[in-house]
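Before we start, here is the structure in question, set down as structure tokens.
Removed from the display is one protein chain of the complex; every other protein chain stays in position.
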Amino acid sequence: MKLELGYVRVSDVCFGDSSSFRDGVLTLDTEALRSMLLENEKIADVRFEIAKPGERTRITPVKDVIQPRVKVEGPGGIFPGVIGKVDTVGSGKTYALEGMGVVTVGKIVGFQEGIIDMSGPGADYTPFSKLINLVLVITPAEGLPQHEYEQAVRLAGLKTAAWIGELAREAVPSRTVVYETPGIPEGLRRYPELPRVGYVLMLQSQGLLHDTYVYGVDAKKILPTLLSPTELMDGAVISGNCVSACDKNTTYHHLNNGVIEDLYAKHGTELNFVGVIITNETVYLADKQRSSDYTAKLCEFLGLDGAIISQEGFGNPDTDLIMNCRKLEAKGIKTVIITDEYAGRDGRSQSLADSDPAADACVTGGNANMPITLPPMDRVIGTLDYVTRIAGGSENSLQPDGSIVAELQVITGATNETGFNRLSAR
Amino acid sequence: MSKLRVVHYINQFYGGIGGEEKADLPAQLQPGAAGPGIALTAQFGEQAEIVATVICGDSYFNENIDAATAQILDWVREWKADVLIAGPAFNAGRYGVACGAVCAAVSEKLGIPTVTGMYLENPGAEMYCEKTYIIATRNSAAGMRDAVKKMAPLALRLARGEKIGASCEEGYLPRGERVNFFEKERGSKRAVDMLLKKLAGQPFETEYPMPSFDRVAPRPPVQDLKKAVIALVTSGGIVPKGNPDRIEASSASHFGEYSIAGLDTLSPDAWETAHGGYDPVYANDDPNRVLPVDALRRLEKAGAIGALHGLFYSTVGNGTAVASSRKFAREIAARLLDAGVGAVILTST
Partner (left out) sequence: MDGSAAAVLLAVRDLCHRGHRLLTHPLAGSVKPNETPYKSILLSDAAPGTDADSVQLIEKAIAVSDQFGPIRRNWRERELLDFQTVDASLLAAALESAGWNGNNTF
């Protein structure tokens, strides 16, 4: 599959009487956007705010971050099976609006959501402080059950991102990158000498607030399978997960997956990037065994020499990570795993819930228990009401002066396990 | 801003007193810097000065740890040190242990930060890496310049109470705590680079070393229990009353071999526990609870097992080093194999 990804630079976002994207400036008619989103009766109201890098603004509680994209040429549409039709994506031409994010905010449950600070010490730990964020604050219909609220918020964010993407259909990208993955026989023919490398992408799939969707299919229900890396660039994988803020993969992370980009950078020269194997992280032990056996079988089938395995979450998924690693290594496939750590506030506890000597090559996204103090901000988009209730916070998190004392866990994307950030630990 | 005050600990060799023949030199103090202290002083510039140097023989220290440490603590207090530096000891074992012990005591008892330098394999490194900061050095004094270059700035930062970075940033041996820091490249790129090295068989460094486990593959099951000779081995410390072999209550240095020939049970009159890690009341009341001689004799009489071996082996598991345990096990296993024992019941507490 071959995808031309055009990165369209967004230099500013503002509200106006009509929506357009011109010369890098996105103007939004919020009334139009609002009526479109309120077509879903489950949403009672939605408010729009803009947060820019460097502002003393705090966004919380964050559900998801999405990058607007649009399919310019080729089959299918962005977020297939959810917004777009189910046609296979990943080929043709797609534009990505670089420099902005759509952030959904809404209290679905009284915990687990995250914080994005646009300035201050917290900003260093989230990639989203560097984006111009269009924030959607979503109020559910009265008495709406949580899982319906979650779905409504999820869809609202994706719809908005796709709607904004459409505005840029005629734009001119500032740079274009061509991502191409040959089919298996063609790849063997082209790169006989290069090591065959795959990317095992583990998806959170445990239940409400812990789910991921592939072409609209709940990842809990899938058997591990093969994707072309470019399919993720068109939104084939989207997030229904908000737990915990620091190591959940937002839809933005799926669209801009760092492992995929960095493997492509060496594809054809130092390695043959064969493809992406997605697998899940379930609660049922037999499912874990099935998925890890299946993943190892697929990797062997593909004739992989090596694989990078990334996970999502902590605790139970650590078991899947280690199972996958051990089984691949047992088949002679060399692995590197990417994880984060929960080594306690003093960094002295055991970082992972499971381990194995076979996991001798590990990249870490840092210790999520690290204490951090976030200074008070001038503006809060969303509500601070839940700060004492979010994972990584405590009764004493919210100080009288508005500063927050909590763990790195509370910051969206802080210890991301697809290697998105430069944060590490030793 | 006044200069930070440093006290420096070195051994008889680096103090210019003499070599191995002077290793019994008692601890002595002299004002100012000596030996590697001169190089450290150059690194400090205007920010700190070595106000006093403690010179102590390696043998003297290791044989008089309590007295020597107490004396050194007094001196450090007297000279109002802001930080104590020891060594660097490179790969010298007794010197490394001394440096580590001095640093640990000063940190713990006086609350004053300490820094030393050692080669990774120095026994003092494993013993003290968590109690002080040990800069990783080369394995000989050829690495002096590099060691001093890292020890000096770390000492200054510790003295000023500044935040200390991760082990790989500052150059110290990992001390059992994970510290976050920002790498130059993002994790995905680091993963790709690491995989390429691993695929090419080149050395690479994992960012998180898995906790090491000693996995032992289980032996196949006993073929015929009715014919097997079963022996009892315990780390629960069951010994004859009075503990004639003086097995230690913790960090056992040896094991005991005792006869239970002709005994149907262990009587509390003749047996007791030496283990210091659990409440001994129930074991002393009925030692069979820890070493089930009575149960095995019943099985023997009923013909369920071939025989209970007439000797049992006992040591104390409390705080005993893994290396010691391995040593005991090898010896015990050899004796059991010679005696034709087929299986062992190991009781631990």
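Read from first to last, the chains carry the letters A and B; within each, the first residue is number 1.
Criterion: a residue touches a chain if its C-beta (ideal position, glycine included) is under 8 Å from a C-beta of that chain, and two chains touch if they have at least 3 such contacts.
Remember, it's a predicted structure, so these values are computed and weren't measured experimentally.
In the full complex, the chain left out of view touches A. Check A:25, A:223 or A:283 against the missing chain and you find that the one touching it is A:283. When the missing chain is restored to the complex, the residue among A:353, A:380 or A:405 that touches it is A:353.
If you put the hidden chain back, the residue from A:63, A:210 or A:327 that touches it is A:210. For subunit A, the list of residues touching the undisplayed chain reads 109-112, 145-147, 204, 206-210, 220, 243-244, 247-248, 282-288, 313-317, 319, 342, 344, 349-350, 353-354, 388-389, 391, 394-395.
The rule we apply is simple: only the chains that are shown with their structure count from here on.
Residues 124, 195, 197, 257-259, 261-263, 265-266, 270-271, 305-308, 310, 334-336, 338-339, 341, 343, 346-348, 350-352, 355-357, 359-367, 370, 408, 416, 418-426 of subunit A touch subunit B in their complex. If you check the complex, the residues on subunit B that touch subunit A are 166-169, 174, 176-192, 194-196, 198-199, 204, 206-213, 215.
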